[in-house]
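Left out: one protein chain. Kept in place: all the others.
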Amino acid sequence: MHALLTSLMPLRLAVFIECVIVGVCLLLMYAVIAVVMIFMERKVCAAFQCRLGPVRVGFWGLLQVPADVLKMLTKEIITIRRSDRFLYNLAPYIVILASVLAFACLPVNKGLEVLDFNVGVFFLMAASSIGVVGILLAGWSSNNKYSLIGAMRSGAQMISYELSIGLSILTIIVLTDTMQFSEIVARQADGWFLFKGHVPALVAFVIYLIAGNAEVNRGPFDLPEAESELTAGYHTEYSGMHFGLFYVAEFVNLFIVAGVAATIFLGGWMPLHIAGWEGFNTVMDYIPGFVWFFGKAFFVVGLLMWIKWTFPRLRIDQILTLEWKYLVPIGLANLLLMVIVVVFKLHF
Amino acid sequence: MSYGDFNDNEYIERMIAELRDGGTNVLVGCLDELIEWGRSNSLWPLTFATSCCGIEFMAVGAARYDFARFGFEVARASPRQADFIMVAGTITHKMAPVLKRLYDQMADPKYVIAVGGCAVSGGPFKRSYHVVDGVDKVLPVDVYIPGCPPRPEAMLYGLMQLQRKVKVQRFFGGVNCQIGEEEYEELLRRDLTAEKNDLNVEGEEKHE
Partner (left out) sequence: MWKEKRSMNSNLIDKITAWEPRAVWTEGGDGMFTVPADGFHDLAGRLLSEGFDFLRSLTGMDWGEAGFGVVYHLEATATGENVVLRTLTEEREHPVLPSVCDLWKAAELNEREVFDYFGVRFLNHPDMRRLFLRDDWVGYPLRKDYDPAQNPLRMSNEVSKDSSPTYELQSDGSYIRKRNVLFEEDEYVINIGPQHPATHGVLRFRVSLEGEIIKKLDPHCGYIHRGIEKMCEELTYPQTLALTDRLDYLGATQNRHALCMCIEKGLGVEVSERVQYIRTIMDELQRIDSHLLFFACLCMDMGALTAFFYGFRDREKVLDILEQTTGGRLIQTYNTIGGVQADIHPDFVRKTKEFIAYMRPKLREYHEVFTGNVIAQERLKGTGVLTREDAISFGATGGTGRAAGWACDVRKRHPYAVYGKVDFEEVLFTEGDCFARYMVRMKEIEQSMNIIEQLIDNIPEGEYQLKMKPVIRIPEGSYYAAVEGSRGEFGVFLESRGDKSPYRMKFRSTGLPLVACLETIARGTKIADLIAIGGTLDYVVPDIDR
């Protein structure tokens, strides 16, 4: 395709058109993932709660989320008096931008990744933490006390938990000695890091799940929007599609966290390979990579949803205690352990 | 529920006839239908309840009756994000301005359902000195659900009636009409002055 385009037009234009195509595809996929995630959330929580969930709109309720999207798009966007209008309107876009950037990093299949360069992990972490700026802006510019409290909570929480995410990912990077996502996946050809790195990798995985859950503000860490405390937290004053953007970003962020977990710990699109079992490995290779990736990612998503719908919410001081007194020290010790494991070649 | 099972079809049909009076553009009409289909299937309630009916409203959301089946799932606590308000319970004189304010805070299109005798007409408290006899004195009501409190089935029926009503509305043509900036300022100024004038709070002072 590249060749076709370059034969028709100058190189720059071709590259530009390619970029646009990739971008559109990315956004489409983003939207599809969002719809799938929202639908999954509804069905999963309904199953936990002895309910049916949406069943009336379309077969098995499949058209429920498209209906929601249509409604959101046509709903009035309220402008708040005495709010900082520019920042107020900017905030949801920052949140969604951060989410899309992080989403672009995920390697879905072999060679199917939008952004892939040698400090990919680094970029992902940097991009995803822009989101907190959007949330803080949303809380501040709304001129609403609930929003402000929600934003402050979210600031404290997300910045703290970034540390744990960093530490747990760093633990794996010690093992892989690369920060490029495609490389990380490629090195798991003979076994996933979750199994290869034994104890420290397992600990890092658990820490990552906890911190990742906190990072996307989902229960039991949903303090920033804590419905029963702050009505809707930082997005209390947002209506229509602006609220929709926050809503969508929350779900896709959950997918991103799960996707990163799948990539780093569970081998990404790499099929399940067990060293020595050649026959088994070839059979596994017949299943396409993106099936593996989505399978693993949605498995992690399911895990996080299970946690969300079961656990009560933490309190702000408990959240910070959990992070600074438990997760960070454990993460640091774990990193050290991993270094020892790698240096003495104790891993598989 | 099949069409014949609703008991007030004439009313809806008359409404459709009125709305479709003069015909519709094919393209716009189709778009309209699509949008209203989306809206009617994604009505999010505001978590609002004042008394007994509120508990039944919660029961409608809970496992046995489960209004999530119809798309009423996401009860929003912030009025900005809700589509309709279930006035479940008595509205008192003290609550009425608050309710009005909540309604004003909601984003268009918004709907109101009066649930239970109290919200419909004042119910058993009609003669009280502090009860608004009927929420339609304060807000425009779309659907009335009588009962004290109405059974969850009745509430679901009422909710489906609202869906039907939304379905025949038209997006292009008035529902989303917003007021202009000047008109808005004028309304706000009137509100603020009314607030100042009406509060004759420091009536009596020191007396021997």
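Chains: A and B, in written order; residue numbering restarts at 1 for each.
Everything below uses one rule, namely that a residue touches a chain if its C-beta (ideal position, glycine included) is under 8 Å from a C-beta of that chain, and two chains touch if they have at least 3 such contacts.
Being a predicted model, the structure only gives us computed values, none of them experimental.
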Return the single residue from A:Pro92, A:Pro107, A:Gly120 or A:Gly219 that touches the missing chain. A:Gly219
Listed residues A:Arg56, A:Arg187 or A:Arg313, member touching the removed chain: A:Arg313
Tell me, which residues in subunit A touch the chain that this view leaves out? 45, 48-51, 145-146, 149, 153, 219-220, 222-223, 226-231, 309-318
Suppose we count only contacts with the excluded chain; which residues of subunit B make the list? 46-52, 54-56, 58-59, 62-64, 77, 79, 89-90, 92-98, 100-102, 124-125, 127-132, 137-138, 148-149, 151, 191, 194-195, 197-201, 205-208
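Assume only the chains that are shown with their structure count from here on.
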What is the distance, in whole Å, between the centres of subunit A and subunit B, each centre taken as the mean of its C-alpha atoms? 37
In the complex, subunit B touches subunit A at residues 34-35, 37-39, 41-43, 63, 66, 68-71, 73-74, 76-78, 80-81, 83, 105, 107-109, 171, 176, 178, 188
Given the complex, residues on subunit A that touch subunit B span 42, 46, 49-57, 61, 63-64, 66-72, 74-78, 81, 227-228, 231-232, 235-240, 243
